[in-house]
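One protein chain is absent from this view; the other protein chains keep their places.
When the chains are written out, they are named A and B in that same order, and each has its own residue count from 1.
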Amino acid sequence: MSDAALVRRVLEGDPRGFTLLVDRHLQPCLRFATRMLGNRQDAEDVTQEALVRAHRAIATFDLEGNFRTWLFAILVNRCRTSLLQRSRYVRRVLTDDNAILDATADDPAGATEIRIEIERAMAQLDPDQREAFLLKHVEQLGYDEMAAVTGAGVSALKMRVKRACERLQELLGEVNDVAP
Amino acid sequence: MSHRDVGNNRRPVESETIDRVITALREPVRVRPAWRAALLAGIGDQSNGSSASTVARWSFRPVTALAAAIACMMVGATLAAFLFGRPQRDQSASDVLTNLTATMPMPGEHGTASVVRFVVVAPHASRVSLVGDFNRWNPAAMPMRRSADGRSWLLDVPLTAGRHVYSFSVDGDLTADPAAPQSGDDDFGVPSSVVLVGGKA
Partner (left out) sequence: MRIARLTFTLLLGSACVRSMHAQRPGMVPGAFPPADGRTQLSTAARQAITRLGDSLRAVRLPDAPLYSKAAEGVLKGADETRILAAVRTLARELGEARASLGANADEAELTAGASALHVGATAAMLAQLRDTQRSADGDNRSLAVPLVALVDLLARRVPAPMATAAIDSLVAQRAPAEDFAAFRAAVKDDILAGRTPEAAVRARTLGLPHNSEGRVRAP
């Protein structure tokens, strides 16, 4: 069933319609928010706020439009507000010697470390660049969709993505020079 | 070597790094069932509070239909007590009287959530909320609403299958559910209650 059909169900008073929409879009929303804010708790709060707002405003959704784009516009806005209000982007990845963990990690050697370095690098991007990079390459929106979501022009968005890639390359590419 | 659109330029060899970044960031972030349940509960409550909007409302099965369903579910207190009346404690001694929880199985999208109705009789309270491990013990997350007769406070919460520890915050004071078993693993000297929501073994 399409997103538009589910929205119609919601508008007709079927409570399951929104649950189905949530389950379809929850994971990508949470992923974007987590990568954007760098903090799982903030991401959950923001994703929840966005979905509550979407639910309140569901009657304003244009049934001819793209629900994901519409929802992501709300989510991106919430993320921006969160970054402004909380005035912080912290990504601490630490192990605590007191964190008594003998549990075996079935992680392939080095995979966790790579993720940590990537997350650190993402933390150093300007928010606009991070946002554009995530929308383009992680959530795989087209540039026209990104323009609708962010309110920025396509050219500006392309430049942000390019700069994000260059900066990530600077931050992470130098690690490639370390001999294994 | 892949060539993807990065600012309209062909990507150099260093794009392997970017490819790795993208692969890592595309990994799904797991949705915590408890958070999802709380999110849906919040949206559901929003629906119930809205009388004029066209937004969907939660629908609940009538209480009389609970009896058969209850038998299949693990509950924190008995439905029979609710239906046939339960001797109440001296109201003059405490505002928090008998309360109980009952589960109403609601086939969720994934068949894993059941709606649990939490009820507490507290006619003199001005604000009551439900706190527990499903809402990170946040008294602001799940305010309960007064019953029609004003004597009780109610809240229906979809909970995932499993064991959930909870309490009621009655005008700021934490109170365990006297009709429900205590959690038995309290770490802080203030007992809480347990509700078990059945699932598939």
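Throughout what follows, contacts are C-beta pairs under 8 Å (C-beta built on N, C-alpha and C of every residue); 3 or more make two chains touch, one makes a residue touch a chain.
Quantities reported herein were computed from a predicted structural model and do not represent experimental measurements.
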Touch criterion as defined above, residue of A:Ala4, A:Val52, A:Ala73 or A:Ile114 at the omitted chain: A:Ile114
Sole residue of B:Pro28, B:Gly150 or B:Gly184 that reaches the chain not shown, by the stated touch rule: B:Gly184
Identified contact with the non-displayed chain, of B:Val131, B:Leu155 or B:Val170: B:Val131
Positions on chain B where the hidden chain makes contact: 16-17, 20, 32-35, 72-74, 131, 133, 136-141, 160-163, 165, 169, 172, 174, 181-185, 187-190, 192, 194, 196, 198-201
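What we mean here is this: only the chains that are shown with their structure count from here on.
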Centre distance in Å when chain A and chain B are each reduced to the mean of their C-alpha atoms: 26
Complex contacts: residues of chain A adjacent to chain B: 9-11, 13-20, 22-23, 26-27, 30-31, 34-35, 40, 43-44, 47-48, 51-52, 55-56, 58-59, 114-115, 118, 121-122, 134, 137-138, 158-159, 161-162, 165, 168-169, 172-173, 176
Sites on chain B touched by chain A in the complex: 6-9, 14, 17-18, 20-22, 24-26, 28-29, 31-32, 35-36, 38-40, 42-44, 46-47, 53-59, 108-110
